[in-house]
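Apart from one protein chain that is not included, each protein chain of the complex appears where it belongs.
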Amino acid sequence: MDEIFDKLIRFQVERDWKKFHTPENLAKSISIEAAELLEHFQWGKDYNLEDVSEELADVLIYCIYMANSLDLDIKEIILDKMEKNAIKYPVDKSKGNATKYTEF
Amino acid sequence: MDEIFDKLIRFQVERDWKKFHTPENLAKSISIEAAELLEHFQWGKDYNLEDVSEELADVLIYCIYMANSLDLDIKEIILDKMEKNAIKYPVDKSKGNATKYTEF
Amino acid sequence: MDEIFDKLIRFQVERDWKKFHTPENLAKSISIEAAELLEHFQWGKDYNLEDVSEELADVLIYCIYMANSLDLDIKEIILDKMEKNAIKYPVDKSKGNATKYTEF
Partner (left out) sequence: MDEIFDKLIRFQVERDWKKFHTPENLAKSISIEAAELLEHFQWGKDYNLEDVSEELADVLIYCIYMANSLDLDIKEIILDKMEKNAIKYPVDKSKGNATKYTEF
């Protein structure tokens, strides 16, 4: 992932896009790209793998830029959130059902 | 990232959630979490770093589940997309401006 | 609004699109169009009025189809929600600030 990270930063610097990549603008961008991914499932569950993988990559790219703009370590924030999710969703309450923790 | 990937899969298996994690449902989930991230910027650019990092982690977690459900390698799809973006956004046309490539 | 409603239903019937317009698919469609609207503000607050009004119309069109698919009266659901919002956001607590009611 370090290689990808370095390439993404170089891409950003070369285009002088750092100034656009504020946390707020990146949050909008992630939502926009997430919806482009969703568009491939707008009318059902069938999809074209290449199209979907491109849109998924776009979401990930903006997520990485966002982590960078906030000086966050991706691995760390995922592990932290997983710990919280494990408490919110204990195995005995959530096994086999998708109920939101607020509804337990 | 392999460690995170393994933990996420274990979390999913323990809760028997694989059946909910279809590509379509994950695409919806990514959009939903992206909007929760955006909510922290709903009225402006100020934010609470911990809240934002949790929501960003949620987006990333669903992206990883999606890549897994489609049997995609995250590093590979990002590198592929970056190559396409480099062609869409050549440095001379995009330096210092955020114009969409369709408007060049 | 009755005229618009009738036109939208005729548009739908002529194209035999009722079968695609399930509540779930329309919920996805509203999110997708909302993101296309947001895209016009991706990098800042400036916008092209015509583009923005087209995207806003798309969101509204899918909202009307959704109300129809659920047999809901738009006027009624808005009035109901406004009553709830008035309780959630009493004037004395919310005047001049955008704090979410869960944070009062």
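Things worth noting here:
Note that the chains are named A, B and C in the order they appear, and that numbering of residues resets to 1 at the start of each chain.
Quick note on the criterion: contacts are C-beta pairs under 8 Å (C-beta built on N, C-alpha and C of every residue); 3 or more make two chains touch, one makes a residue touch a chain.
Model, not experiment: these values are computed from the prediction.
The chain not shown here is in contact, across the full complex, with A, B, C. In the full complex, subunit C touches the hidden chain at residues 1, 3-4, 7-8, 11, 14-17, 19-20, 22-24, 27-28, 30-31, 34-35, 37-38, 40-41, 44-45, 47, 49, 52-54, 56-61, 63-64, 66-67, 70, 72, 74-75, 77-82, 84-86, 89, 91, 94-96, 98. Residues 20, 25, 28-29, 31-32, 34-36, 38-39, 41-44 are the ones on subunit B that touch the missing chain. Those residues of subunit A that touch the chain absent from the view are 28, 31, 35, 42-43, 98.
Criterion: only the chains that are shown with their structure count from here on.
Taken together, the touching pairs cover every possible pairing of the chains.
Separating the CA-averaged centres of subunit B and subunit C is a span of 25 Å. For subunit C, residues that reach two or more other chains under the stated contact definition are 28, 31, 35, 42-43.
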